[in-house]
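Showing chain A:
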Amino acid sequence: MSALLRTERLHKAFGSLVVTRDVDLEIRRGERHALIGPNGAGKTSLVHQLGGQLAPTSGRILFEGRDITGLAPEAVCRLGIARTFQKNNLFRGLSVRENVRLAVQARRGTPYAPLASIHANRSLWTRADDLLAQVRLTDGIDRKVAEISYGEQRQLEIAVALAAEPALLLLDEPTSGMSPAETDNMVRLVESLPRSLALLMIEHDMSVVFSLADRITVLYYGEVLATGTPNEIRADARVREVYLGVTH
Partner candidate 1 sequence: MQTAITQITNGLVFGMLLFLMSAGLSLIFGLMNVVNVAHGSFFMLGAFFAMAIAGWTGSFWLALALAWIPAVAIGVVMERVFMRYLYRRTHLDQVLLTFGFTFVFADAVRWIWGPEIRNLSVPEALSGAIEVAGVIVPKYRVFLIAFGGAIALALWLFLERSRVGAMVRAGVDDAGTASGLGINVSALFAMIFGLGVGLAALGGAAASPVLGVYGGMDIEILIPAFIVVVIGGLGSLRGAFVASLLVGVIDTLGKAYFPELALFVVYLLMVVVLLTRPNGLFGVGRASV
Partner candidate 2 sequence: MNDPRSAAATAPRPMLEAQSSDRQRAFVAQRTVAALVVLLLLAAVPLTGNYTTGLVAEVLIFAIFAMSLDLLIGYTGLMSFGHAAFFGLSAYVVTTLGVHLGVSGWWGMLAGVALSTVAAAVIGFFCIRVSGIPFLMLTMAFSQLLFAVAVKWRDITGGTDGLPGFQRPALLGLSLDDRTTLYYLVLAGFALTFWLLRRLIRSPLGSVLLGIRENEQRMRAIGYPVQRFKLIAFTVAGAFAGFGGALYAFFNAFVSSDILHWSLSGDAIMMVILGGTGTIVGPALGAGIFLLLKNFVSSYHEYWMLWVGLVFIACVMFLREGLWGAVIKRGPAWLRKE
């Protein structure tokens, strides 16, 4: 039960606007950890700092014991943290297969090779197909991303992130914008992910959170309000106060 990722008094301020206030977060190996909080609580900003898109003002981020604070996204990814984005952030002009193959190539291919054809290395394509099958995307994967449905794009987001073979996957609102049926499918997808992979999910949908999460951290105005198991969080007075009136 060692901590895979730990933040120590992580703090981010834009001038006088504090979006992350002395956050101590801990994610354990193989854990399913949900990050919840009202809009504007700073959840995505926190994930941006973990992923390297945003540099913290102060505090530390430790991954597998190693200080990764302020590292660039590509370095963070290579160390074993992958992420999806709240708004689909894919390669729209490329095919679904190529999106994943490109991600696989970063990990297993030879990206500097200037003269060989990308079709020569079939193992990358096979691995891409396997990842797509894992996220239940098997039909029409030669279509361009711009041509597939929104729900399929959300699934693709995860396949692209999985290609990095991470130890920790950051999911930024995986079910956002989805119908109930699509949400069900996404939940089953996330459930089917291997237990060796730790997850940090930002989610608004409480039913998703309570069915998937091992532990939950509640963020409020950039501060950690409470951390605990779903039952503990459900019973927490401060959390109920914050969510009073919030219907979803």
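In this text, a residue touches a chain if its C-beta (ideal position, glycine included) is under 8 Å from a C-beta of that chain, and two chains touch if they have at least 3 such contacts; residues count from 1.
Selection rule: all candidates are chains of the complex that A comes from, given by their letters.
Being a predicted model, the structure only gives us computed values, none of them experimental.
*Asks:* Once the contact definition is applied, which of 1 or 2 turns out to touch chain A in the complex?
*Replies:* Selected candidate: 2.
*Asks:* Can you tell me which positions in chain A touch candidate 2 when the two form their complex?
*Replies:* Against candidate 2, chain A makes touches at 51-53, 72-74, 77-78, 82-83, 85, 89-94, 98, 101-103, 105-107, 109-119, 121, 136, 138-139, 160-161, 163-164, 185.
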